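Sharing a structure below in structure tokens format, with a few things to ask.
For this depiction, one protein chain was excluded, whereas all remaining protein chains were kept in their positions.
Letters are used for the chains, namely A and B, taken in the order the chains are written, and counting of residues starts over at 1 for each.
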Amino acid sequence: MPSQERFAKGPIALFECMQQIPCNPCADACPRGAITVKEINDCPSLNEELCNGCGVCMTHCPGLSIFVVDYTYGKDAALVKIPYEFSPLPEAKSVVDALNRQGQCIGTAQVIRVQTSPNKTNIIWLSVPRELAMEVRSIHVMKGETS
Amino acid sequence: MRIVNHPILTFPKQDMVTFTLNGQTIEGIAGEPIAAALHAADVKVLRHSHGRHRPRGLFCAIGNCSSCLMTVDKIPNVRVCIEPLRAGMVVETQEGKGKIV
Partner (left out) sequence: MITTEILIIGAGPAGLMAAIHAAEAGAKVLLVERADRLGGQLIKQTHKFFGSKAEFAGERGMDIAEKLINLSSDISGITIWKNAVVLGIYPDGVVTISHEGAFCTVSPKKIIIATGASEKTMAFPNNDLPGIYGAGAVQTLMNVHGVIPAKRILMIGAGNIGVIVAYQLLQAGVEVAGIVEAAPQVGGYRVHAAKLQRHGVPIYTSHSIQSAHGDSCLEGVTICRLDEQWQPIEGSEQYIAVDGLCLAVGLSPLTELLWQANCEMKFAAELGGYVPLRDANMKTTHENIYVAGDVSGVEEASAAMVEGKLAGLYVASVLGHKKDSFTKEFQTAKSQLSALRSGPASVKICTGLSKVVLEEVG
């Protein structure tokens, strides 16, 4: 987990990939060379100074286990980027249910941007209350908010 | 039911053909397995077993298990999970081992 100081500097990738499995496409995907997977079964390790939170690695990860969190986004709000492979996609500016790792609705999030990707792992940028930035990991799109 | 919106796959609209199931007209896509067309129409009971007349449906979908035998154009014991659909086919729920005419 990055330190307070690192979070204060801007967006950073968080890896929820804690089991040793034979996998390394995140390391190949990072344009800044910030990710290392030494042996293919190792868990990824991040050079926090090199990472700028661009989110490129997120679209390549088969585990959909990389998220980006930016605590510098606003005074009360943080930005959370999540990978999303469901249809329909939410509409930018809409408000959606924010889900935690257990799928429980813990509040709402505003969709800031829907970044579509050619490989169909799309990235949704969410504005969430700061205290929920480490909890929100998915969304539930309500009717009338779809594109 | 057919999938309309899928986040990864696209299923382009295709021309539909008609066939009959026990005399009732049903639509399907030419070339898809008969079982897929039946499932799209929400038909899951494909035959009744020989001994105890139990309903049977699709199980493996690749021609391995013989759970899906139906009578097609009067021919019994057709594995409909791998038999391509053609326009005008006459499909019947099979009872037991089927009648050979």
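Details
Operating definition for what follows: a residue touches a chain if its C-beta (ideal position, glycine included) is under 8 Å from a C-beta of that chain, and two chains touch if they have at least 3 such contacts.
The structure displayed is predicted, hence computed values, not measured ones.
Note on the undisplayed chain: of the listed residues A:8, A:21, A:50 or A:142, the one touching it is A:21. The chain not displayed touches chain B at residues 1-3, 5-9, 11, 32-33, 36, 39-40, 44-46, 49, 54-64, 67, 81-82. As for the chain not pictured, it touches chain A at residues 16-25, 28-29, 39-41, 60-65, 85-87, 99-104, 119, 121, 137-138.
FYI, only the chains that are shown with their structure count from here on.
Centres computed as Cα averages put chain A at a distance of 43 Å from chain B. Those residues of chain A that touch chain B in the complex are listed here as 85-88, 120. Chain B contributes residues 5-8 to its touches with chain A in the complex.
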